[in-house]
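Below is the structure I would like to discuss, written out as structure tokens.
Shown here: the complex without one of its protein chains, the others still in place.
Moving on, here comes chain A:
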């Protein structure tokens, strides 16, 4: 996937063309504000060879229950600065919703299983600081993370792609630019740009296919086709493999007694130790 070991944030003048003038030195990290940035003027974009969906808005019509529409009760604000940096600013008078960070971070880290769907450098315009900063972006599933530096253990930020749509904003002054727009009015937009055409095409393609609903819509007909094909072949359709999510091991049927449980734990621990050893080996190979 063309990962470079470039330390993000330093200006590497050899690539990037006109962006070098737009890239500022790393400013102090500002808290992201939630008010919308100035929306960029509509610019015509050069058509690129990527699937026809230039933007989509996700609305997924499965059974829906109405939630009480009373506006939220203002509660006393609980505001805890996060250890990684500035915390989210508060909406006036309302307590912030707790996003379970560990699950999001755990998914980001991948726990040695699948490689991310895409990763690489993208230029990101700050909200208060109008200059572009190089950030390392990691796309995993329907979540787009960005890091200050490749290899950072904790992302700088997270973008929920199912609440956004992606649109190219390619122009002569800002080549390979695109924007991720929140679908809600008053939501923010993320102004991004690739440094090369191949990255521009690649990222747009990847982001267009990143939504949860996209995957679900792809999965349904495939599942039906599988069942049909099985029927025609006179074969019993199987359920897709259940993985033991904790360890990436195939799940066997539930243990019948303590002995089996004890043995299973032993095997799981051994497998975990083996996978850790393998990962360490890989790390050593990369840096040794």
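Quick note on the criterion: contacts are C-beta pairs under 8 Å (C-beta built on N, C-alpha and C of every residue); 3 or more make two chains touch, one makes a residue touch a chain; residues count from 1.
Methods note: contacts and distances are computed from a predicted model.
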Per UniProt record, name of the chain withheld from view ["Sorting nexin", "Origin recognition complex subunit 5", "Pleckstrin homology domain-containing family J member 1" or "Small ribosomal subunit protein uS10m"]: "Pleckstrin homology domain-containing family J member 1"
Of A:121, A:156, A:177 or A:192, the residue in touch with the unshown chain: A:156
Hidden partner interface residues of chain A, rising order: 1, 3, 31-32, 34, 51, 58-65, 67-73, 82, 84-86, 88, 91, 94-107, 110-115, 117-118, 141-143, 154-160, 162-164, 182-184, 186-188, 205-206, 209-210, 212-213, 215-216, 218-219, 222-223, 225-226, 229-230, 233, 235, 238, 240-241, 243, 245-246, 279, 282, 286
